[in-house]
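Take this structure, written in structure tokens, and hold onto it; I'll ask about it next.
Only one protein chain is missing from this complex, and each of the others stays in its spot.
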Amino acid sequence: MARIDVRKTYKLYIGGAFPRSESGHSYEVTDSKGKFVANAALASRKDVRDAVVAARKAFGPWSARTAYNRGQILYRIAEVMEDRRPQFEEAVKQSEGGSAAAARNQVDAAVDRLVWYAGWADKLAQVIGNANPVAGPFFNHTAPEPTGVVGVLAPQSSSLLGLVSVVAPVIVTGNVAVVVSSYERPLPAVTFSEVLATSDVPGGVVNVLTGDAGTLGPWLAAHMDVNAIDLCGVAGATDLATSLEVAAADNLKRVRRAPDAEPDWAAEPGLAPMTAFVEQKTVWHPIGI
Amino acid sequence: MAFEYAPAPESRSIVDIKPSYGLFIDGEFVDGRGASFKTVNPATEETLAEVAEASDADVDLAVRAARRAFRGWSRMSGKERAKYLFRIARIIQERGRELAVLESIDNGKPIKESRDVDVPIVAAHFFYYAGWADKLEHAGLGPNPQPIGVAGQVIPWNFPLMMLAWKVAPALACGNTVVLKPAETTPLTALLFAEICQQADLPPGVVNIVTGAGGTGQAVVSHPDVDKVAFTGSTEVGKAIARAVAGTDKKVTLELGGKAANIVFDDAPIDQAVDGIVSGIFFNQGHVCCAGSRLLVQESVAEEVLARLKRRMGTLRLGDPLDKNTDIGAINSREQLDRIRELSDIGEAEGAERWAVACDLPSSGFWFPPTVFTGVTQAHRIAREEVFGPVLSVLTFRTPAEAVEKANNTPYGLSAGVWTEKGSRILHMASQLRAGVVWANTFNKFDPASPFGGYKESGYGREGGRQGLAAYLKGAEA
Partner (left out) sequence: MPTTAPTDPAPGLAAYSEVTASEASLRRFLHGLPGVDQVGAEARAAGLGTRSIKTTAKAWALDLAIRMVDLTTLEGQDTPGKVRALASKALRPDPADPTCPSVAAVCVYGDLVGEVKAIVGDQVNVAAVATAFPSGRASMDVKLADTRDAVAAGADEIDMVIDRGAFLAGRYLQVFEEIVATREACVRPDGSHAHLKVIFETGELQTYDNVRRASWLAMLAGTDFIKTSTGKVQPAATLPVTLVMLEAVRDFREATGVQIGVKPAGGIRTAKDAIKYLVMVNEIAGDDWLDPDWFRFGASTLLNDLLMQRTKMTTGRYSGPDYFTLD
């Protein structure tokens, strides 16, 4: 007789802990063929609220880390992911379908992307900041700083590479993230949370909510303690994206607009995913004796 | 016997204000199809001119002209575009006196400031961005930088010409064309700038100027063929613009309000700090989005700093904006004066202690004496809301951590000031303050090479410097 498997109900990842949804709700996650895989917590507006609180608490210390240290930690995430490649491959294959090789490629690319962003930690300021030769006896320089708490609606299709490609650029510069995972494909995000929890990332720096971007997005977009939002997860949903952008205007969030369709995640990202969520600070000081 | 400075008025004969002005569209001054409005000298309430109020149809014409001009202007080599901008910069310098006098008449700001600050910065801004026009591929903003298209730009009344320069110079350098709406109460220097564009033989349609009030501004930013929106003004309107462009491809930069903390530590260079407090809040009658309107002074020196501040304020000369010795000019409009009065009265009603320089206010025009509120807490409205006038709120702190906490305890994040002789503390404070510009041991300094813009509800995007180009290039992020 075949063994009865232990069916899992995955939880949320908030402030470095794995709580159930405040609402108590969960939903069934199926594989690409519609077969039951697991239950995932269905995050509610109150989970958004808790995640934002956790993120805000983590922001000060995380942004105060040295860039070198943040780079080390991102690299550590890549190392731990590398260790758990089979699990990620399985999760991606289950979620997205396709061949094992295709899933492997996705995982490889996701790990490589983390490594790429890890290297940016202590270079971005050198590339996009500068000394300004003002017409007077003043030292004047401009350098990027993280914008704060960033709401990230992760892509719906690319469950791992897409997820990593929107989270890594947010946190590498010192921001903290409240991520809403793909609704139908949340398991790679859940596994990613487990990696984050075991790879030196301070609790609250990345918070992962499994659930519906259409439900959670409005709460994130309207939240007055969220500084920016990436709308990638509602790509193609024009009306929803517009309403989220309107809500985001209430505290002038920096908005990374939703594309018409998910981009080719394999392409080199460029700087825009990072620069969308930094502030440029200019400091003046007199030069004298 | 006291040293009484005799009146030293700058001659206004250098400017020739016409009785009425039309719109500047496609290189020509044309009559508007809408109504018109009056612009007044805020120092005398004298009507200066009738100015056309651009209707939606007028704005549409201007956008069409800009779209037509975009084809040629964006394809012109950067080297050639640069020369137009250099030309404009040079003409601004040559006509500097005229621009300064006209700015002071229409805005109410002291001639000393329009002459020594506004106009030189305007010329410098055009010079700076002229030089970028043929070097964009070296700006680190992507390998093949391309202009966005037609920029709709709406600017405020506090630095009419300077804000025009901050908008127009980078837009043109990057190959965009513009439709600019100056503020309702200060349209005259923008219209003189239009003449300068003609004088420089700038191709028609590259710069279009549509005068009007809020409705005209709304028409500009919401026009479907405007690709880029740049706005400087209130946070409230900024939010409305952010909502209006939601769901479009319009790229937006917003430079909005502020409630800057100017933090004075007990080891500050105290006389310069006092000067910095004064220039921080009384420069341009406090009509400055980055004004240091909240003085945070360490308790141990609060009394001394206040005594010195009041003594220093006693030397400020309020009056005729065209007098070369005037430090404090007129409030720009009755509406603004009413708002300053209202918030000041609220400050008093909420229990803060009001002190103002005893000075005679002219009998006509809009005036408000330099004013300090002490005993202010973070809970007072005058400590939270932007007064946009010569009104300083004084709060105290005990430790650097408390100073940071209070300074950042605002939805705004445009600027901040720090005064201390201790280098490491300056760098610490500069890193902790959530503001786009931090002035350490100085305040209210501006330079075309220096990026300017806010955190949080003070807006997004940067103006000035290399970063200022990003707002006008496709796909580029500063």
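Order as written gives the chain letters A and B; numbering starts at 1 within each chain.
Here is the rule we use: a residue touches a chain if its C-beta (ideal position, glycine included) is under 8 Å from a C-beta of that chain, and two chains touch if they have at least 3 such contacts.
Nothing here was measured: the structure is a model prediction, and the numbers come from that model.
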Contact partner of the left-out chain, one of B:Lys310, B:Lys324, B:Arg381 or B:His428: B:Lys324
Touching residue (missing chain; options B:Glu50, B:Asp134 or B:Asp275): B:Asp275
For subunit A, residues in touch with the removed chain: 136-138, 286-289
Absent-chain interface as seen on subunit B, which is shown: 1-8, 112, 116, 267-272, 275-276, 315, 324-325, 421, 441-442
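Note that in this section only the chains that are shown with their structure count from here on.
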Intercentroid distance (Cα basis), subunit B paired with subunit A, Å: 37
Subunit B residues within the subunit A interface of the complex: 124, 140, 142, 235, 238-240, 242-243, 246-247, 254, 256, 411, 426, 430-431, 435-442, 445, 447, 449-453, 455-457, 459-460, 462, 465-467, 475, 477-478
Sites on subunit A touched by subunit B in the complex: 127-128, 130, 132-136, 138, 140, 142, 145, 147, 227, 238-239, 241-243, 245-246, 248-252, 254, 270-272, 275-276, 279-286
